[in-house]
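Below is the structure I would like to discuss, written out as structure tokens.
Apart from one protein chain that is not included, each protein chain of the complex appears where it belongs.
Now for subunit A:
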Amino acid sequence: MLTIQNYVKAESLEQAYELNQKKSSRIIGGMLWLKMSRMRVQTAIDLSGLGLDTIEEEEDSFRIGSMVSLRQLEQHPGLAQSTDGSMRECLRHIVGVQFRNLATLGGSIFGRFGFSDVLTEFMALGAEVELYRGGRISLEQFAAMPADRDILVRVILPKEPGRCSYQSLRNSSTDFPVLACAVCAGENRAAAAAVGARPGRAVLVRDEEGILSAGITEKSAEEFGAYAAAKIRTGSNMRAGAGYRKHLAQVLVKRACLEIGGMQG
């Protein structure tokens, strides 16, 4: 059972950062994953008083506070439009509305969980993270870093014209995904697929060979699926074996390509 000795609702990011330098401290996001642990937390740090629960839409990007809930992301009309509807698709299978009203973007991203639908989607969308001390870095880079004691303040999502599709497979509804993938292809950038729940953390595969650059067809979608599946490493756990995941990666990336190519409703 999780135990907490002190609870501090931070009054500034500096205070939160200072408190968080102790190994026995923990930032609490939605606390959904943390609650499942047997951790003994000396100081629980709550960022919910810092105004980080808003989605700010700017000309070229969305600035999303780390305390924004998954449900807020799911229901935001601007994000829906900018992500081609893929934002909602990546979120709606996560447990239930009551869970998504609590779970935060910051918790999902900072945790860099292997199973994360959110990490997969945001990586494909070319997001950046804003860290209190570490500044702005790409989510792709952040996801590969080990956890440290910095604070995730915001996630910046660029607005890039293009198409996106999110696909996942679950053994049963509302469970963790067996495999998750998001494919985005923009007017100003090459197509890329993020594949998560491998079961390791999501990784990004760019279309470096220009497989989709001449347009998406049944054939090029198939090829890019095979290309992405060959580039990633999959593993086995209680949900599925490595070989099955490899196969799923190929199929789901292909389906995502077909959807963004308008070939599958």
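Keep in mind that, in the parts below, a residue touches a chain if its C-beta (ideal position, glycine included) is under 8 Å from a C-beta of that chain, and two chains touch if they have at least 3 such contacts; residues count from 1.
Just so it is clear, contacts and distances are computed from a predicted model.
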- line: UniProt lists the protein of the undisplayed chain, choosing from "Biotin-dependent carboxyltransferase family protein", "Carbon-monoxide dehydrogenase small subunit", "SigE family RNA polymerase sigma factor" or "ANTAR domain-containing protein", as "Carbon-monoxide dehydrogenase small subunit"
Query: Taking the entire complex into account, which one of A:Q5, A:T54, A:Q81 or A:S236 touches the absent chain?
result: A:Q5
Selected from A:S24, A:T54, A:T174 or A:S213 as touching the chain missing from the view: A:T174
- line: The one of A:L13, A:M31, A:A80 or A:A190 in touch with the missing chain is A:M31
- line: Contact residues on subunit A toward the hidden chain run 2-7, 28, 30-32, 35-36, 41, 44, 46, 48, 71, 92, 95-99, 101-102, 173-174
